[in-house]
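Shown below is the structure under consideration.
Only one protein chain is missing; all other protein chains are in place.
By written order: A, B, C, D and E. Residues from 1 in each chain.
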Amino acid sequence: MPASNRMADLSWADVESRLASGAVVLVPVGAQEGHSTHLPLGTDTVIAEAVCDTLAQRLGGLVTPAVPFGYKSQIRTGGGHHWPGNIGLDGDLLIQLVRRILNDLIAKGATRIAVVNAHLENSWFITEACNLAVADHLDRSDLRIMAADWWAMLDGDDMVSVFDPPPDDISYEHAALVETSVMLHLAPDAVDMTKAPRHEFVQFPPYDIFPPPSDWITESGALAPVLNADAGKGRRIIELATSKLARAMQAEFGGSNP
Amino acid sequence: MPASNRMADLSWADVESRLASGAVVLVPVGAQEGHSTHLPLGTDTVIAEAVCDTLAQRLGGLVTPAVPFGYKSQIRTGGGHHWPGNIGLDGDLLIQLVRRILNDLIAKGATRIAVVNAHLENSWFITEACNLAVADHLDRSDLRIMAADWWAMLDGDDMVSVFDPPPDDISYEHAALVETSVMLHLAPDAVDMTKAPRHEFVQFPPYDIFPPPSDWITESGALAPVLNADAGKGRRIIELATSKLARAMQAEFGGSNP
Amino acid sequence: MPASNRMADLSWADVESRLASGAVVLVPVGAQEGHSTHLPLGTDTVIAEAVCDTLAQRLGGLVTPAVPFGYKSQIRTGGGHHWPGNIGLDGDLLIQLVRRILNDLIAKGATRIAVVNAHLENSWFITEACNLAVADHLDRSDLRIMAADWWAMLDGDDMVSVFDPPPDDISYEHAALVETSVMLHLAPDAVDMTKAPRHEFVQFPPYDIFPPPSDWITESGALAPVLNADAGKGRRIIELATSKLARAMQAEFGGSNP
Amino acid sequence: MPASNRMADLSWADVESRLASGAVVLVPVGAQEGHSTHLPLGTDTVIAEAVCDTLAQRLGGLVTPAVPFGYKSQIRTGGGHHWPGNIGLDGDLLIQLVRRILNDLIAKGATRIAVVNAHLENSWFITEACNLAVADHLDRSDLRIMAADWWAMLDGDDMVSVFDPPPDDISYEHAALVETSVMLHLAPDAVDMTKAPRHEFVQFPPYDIFPPPSDWITESGALAPVLNADAGKGRRIIELATSKLARAMQAEFGGSNP
Amino acid sequence: MPASNRMADLSWADVESRLASGAVVLVPVGAQEGHSTHLPLGTDTVIAEAVCDTLAQRLGGLVTPAVPFGYKSQIRTGGGHHWPGNIGLDGDLLIQLVRRILNDLIAKGATRIAVVNAHLENSWFITEACNLAVADHLDRSDLRIMAADWWAMLDGDDMVSVFDPPPDDISYEHAALVETSVMLHLAPDAVDMTKAPRHEFVQFPPYDIFPPPSDWITESGALAPVLNADAGKGRRIIELATSKLARAMQAEFGGSNP
Partner (left out) sequence: MPASNRMADLSWADVESRLASGAVVLVPVGAQEGHSTHLPLGTDTVIAEAVCDTLAQRLGGLVTPAVPFGYKSQIRTGGGHHWPGNIGLDGDLLIQLVRRILNDLIAKGATRIAVVNAHLENSWFITEACNLAVADHLDRSDLRIMAADWWAMLDGDDMVSVFDPPPDDISYEHAALVETSVMLHLAPDAVDMTKAPRHEFVQFPPYDIFPPPSDWITESGALAPVLNADAGKGRRIIELATSKLARAMQAEFGGSNP
């Protein structure tokens, strides 16, 4: 077996033999999005690729190039799209991009595909991409596409088992305790804790305003406290999510792992 | 003041004078979606319109015709798109429809617009519609668009104050305790409690599979128990949400209510 | 049989049994369009829905939620798109919306579908929607879609039998004698005859100018005289059109009426 | 003045000087559509170009290359889209094509543009193209776009003055008396009267059926009698329409004719 | 056999019999693009049509109406899109237009189609149109579409055999020696050699700049010397390319020429 599971590192002949033996294909979807002053813009892409790499190793799978641009960052979930360096796609563009990746994988023989997402704002556009790809193949009964947000695999017990105290609300966790810990584990050189915000915290009303009011924007872009983040917690939480994903894929794609 | 606040019931001259006096414009977005065997397919549209009608009365607002078709129902949140009578839009079609409504309202002078949604699957496509409408008017600093899911206004205390016990998880509440109670209050003639499912309940894993596995589909389409629904609870919960929305609009749109 | 034939009022189980017994599905298409100062903006939607309700009752059919937004009002046929409260769709958006409704009905088992239009500007975009829906199902020989403008069912003799004198030209009848009479019959509370224009009348050259010249715009938006409108005439003319439509559907969809 | 008014025959420098002196730009829109067995598929393009050429000569105008493909031929107005050699555009494609031509003409300095149509099915898609082109230039108050169907310039008196008896109904005139006469005048070599249908005539109900019923299709594709067509009548009727169009353009575009 | 091979000049019945006997269908694609001060804007369309007419005569083929608008002229290959009279399509519009023509030809029974292009900027958009048309018919194994740029058939030996000296670089040949010679042969009345530029020549760096720098624009729009152009050379060079195309089509479409 070649050292890499990333399709970009393999030749077509490598991919052909892997697909022929039933390899699951993993599609990481990230974002180019401001993640406070201490995390890199590519944070979500790093996480999505890392989760997929681990899954591919455990399941004998293949990983496509990551989708490195996600849906535009929203104020309440990602701090907003206005940060320098943010590159976000319109909804339909993301839909069509993921749909096309799925359809081209299917055309080349893949029947077990998992889209692994690390950017909250992507979720429903990925849902639509999967719905459209399935609708493009109504005559095919052998296709099974999974779409998962990596953090959604975690429940309250998982959070408590790693973080003390656990974050108040996972939906405010953008660029905060969980993501910072995970990045300290995955890409410590890309994290600068000296630039982590000290007191950042924001609570939003349960609705959106367009354009976003200026007082909904935090100074750094983080939505919740970063303090207490560490690499060990990051390692444990990402391992929990990835293990659950691996079990889910074995259950749903059964038999694809030799 | 004319008896109706619905723009479809008014002449253009009525609307002109209302807009001139700063009326908020409310856009109800519903769905045509199976809601178990005891609720009508138009449940979400009924609720969205009722919330908007009440808000318009309290705030001196106008209500556009409801968008009566929403995004395709998804298994984990709405029971699935396969039910006879379901009519669902592709994501981009819903985006473009809501965007166009917003842009035409803006073209006619509206500056305070609230999109009130009653179908969970619509939310992110409405988000994109609002983002695009704002991007279509970058030269306008006077526009303020709110987008709200009516149920999202409710917190745990609200649920406890009305339901005993409260539903386990609002995200499984499709065609269940809350919606049934609200419909018993709003449109009792359209509800047939003799056809309410007795033991329906489903728990989903935290990811999606496309196409949906057959064992993820409940017999009726409801996702959680309906028992104990009653009109009084429906009246109280919708009143709680609507009151919170009214206060939010007064805060965000300040001064538009004479 | 349930009291309502509107799909939004029925459960999916009701719709399932109706479709199984061969129910025709009726799709009313209206508009949100200024109709002078005495008629409501939703006039076309009211008429389309009323015609469909009657047809459904006579033919054992089902009625989808009305499409409440039509193509942008044009000066020569609808008074123009500039009136406050007008919400009009771009051509392709209307095409895609009607196409999607048709395709989703077909996916759920409908084979006899009639699109009933009450807004002149919609006609050719509905034509394209029907053409595309049929092209989406080239492998299906069992589909039959009718598209009808309700007023087009009327010939000169019909007009003379109801109106004395009959209107000069049906194409200038926007918000005028015929529509006002029909609305006095269908929705008298929404009509304010004290605000009917007295002397409104306009004659257009046989071509269009974009943007519309200001002297092509009437004060009220009506294109022809409203005087002499009454509910009885409205009842008779709409009954004539509806009866002809019912006969046409029986002829074209033969056997669908039990 | 160069011999030709067709922009395709001129150099950019010729066009520049013509536009600088206020030339009207004429955009002929035709079709590639079966016109019975005796007329060529390009009949509508021939007529649209001929009308534009004459108008350009009289008004000092320029003629763009004709749009040689129109909207798909419809049964009731054009005999149907199934004829070998028919090439028809989907509605949105025609809209975008005409919109782009208009926008590019405007970008190069044209402010007086007339779209002259010879294929009935094109009309509403041209309307939308003009609406969109104007909406693309909301900041421009100097633009004036005319859209005209050449035959719509003719009234009953015109028909009686040329044809005895006049055709029953202009809307059934596809490939019949009027078009055949005009083509005998404009392009006699392309007409083969020995192949003209003898007894062709069809009457349609006032609605559409999709896909078109086979008994709505005539043998030749003509919708009404061809007999009595002759070149002299063709010359007179096209001259009447063109003269009226010239006067309309002088009135609407006033002063553009040196 | 009718005198003309152009589908616009034939009736549907003529086309039907030609297609039934296996006629190749030729689709000329040109442009409306500034070609210096001495050549007409329609130069590319004239050439594409002429090549197709000759091929149709030799191969027993049919010629569709030319696509008279191409992709926007680019500075380095066509002199730029800014010239008065230029009408250029956006890339996707050209793709969809050619795709639609191909699909409609296929729907009417054509299986051997050749797209003959005379405007360099069109090539890759035609490629995509052909790819999409083939993807629209994955179930058809009998289709064969050729796409050829006429000048690409010529090699260095061909150029040397006609021009002495041959042009330095075919990619700078816009409105220069080759095209001028060909137009002097095909359409001498449309060429005004008194307006040919004397010393025009430009050399571009091997990359693009958007918007185009003003010093990349030549005075006339020609990119290379025109001197020494003559009709005889034009006749010989176009004959060489056309003959090679005819042989290529016989080889690729074998047996379609009776």
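Worth pointing out:
What we mean here is this: contacts are C-beta pairs under 8 Å (C-beta built on N, C-alpha and C of every residue); 3 or more make two chains touch, one makes a residue touch a chain.
Since this is a predicted model, take the numbers as computed values, not measurements.
The absent chain, not drawn in this view, touches the displayed chains A, E throughout the complex. The chain that is not drawn here is touched, among residues A:89, A:182 or A:209, by A:89. Only one of E:147, E:162, E:191 or E:229 touches the absent chain when the whole complex is considered: E:147.
From the set E:38, E:72 or E:174, the residue in touch with the chain omitted from the display is E:72, counting the whole complex.
If you put the missing chain back, the residues of chain A touching it would be 3-4, 6-16, 19, 32, 34-42, 45-46, 64-66, 68-69, 82-90, 93, 96-97, 100-101, 104-105, 108-109, 190, 192, 195, 221. Hidden from this view is one chain, which touches chain E at 71-72, 74, 90-92, 95, 121, 123-125, 127-128, 130-134, 143-149, 152-153, 155, 205-211, 245, 248, 252.
Throughout what follows, only the chains that are shown with their structure count from here on.
Although chain B and chain C carry the same sequence, what matters here is overlap: shared residue numbers make up over half of all numbers found at their interface.
If each chain is reduced to the centroid of its CA atoms, chain B and chain E end up 55 Å from each other. Here the spacing of chain C and chain E, counted between their Cα centres, is 48 Å. Within chain C, contacts with two or more other chains are made by residues 90. Taken together, the touching pairs link the chains end to end in a line with two free ends. Inter-chain contacts occur between A-B, B-C, C-D, D-E.
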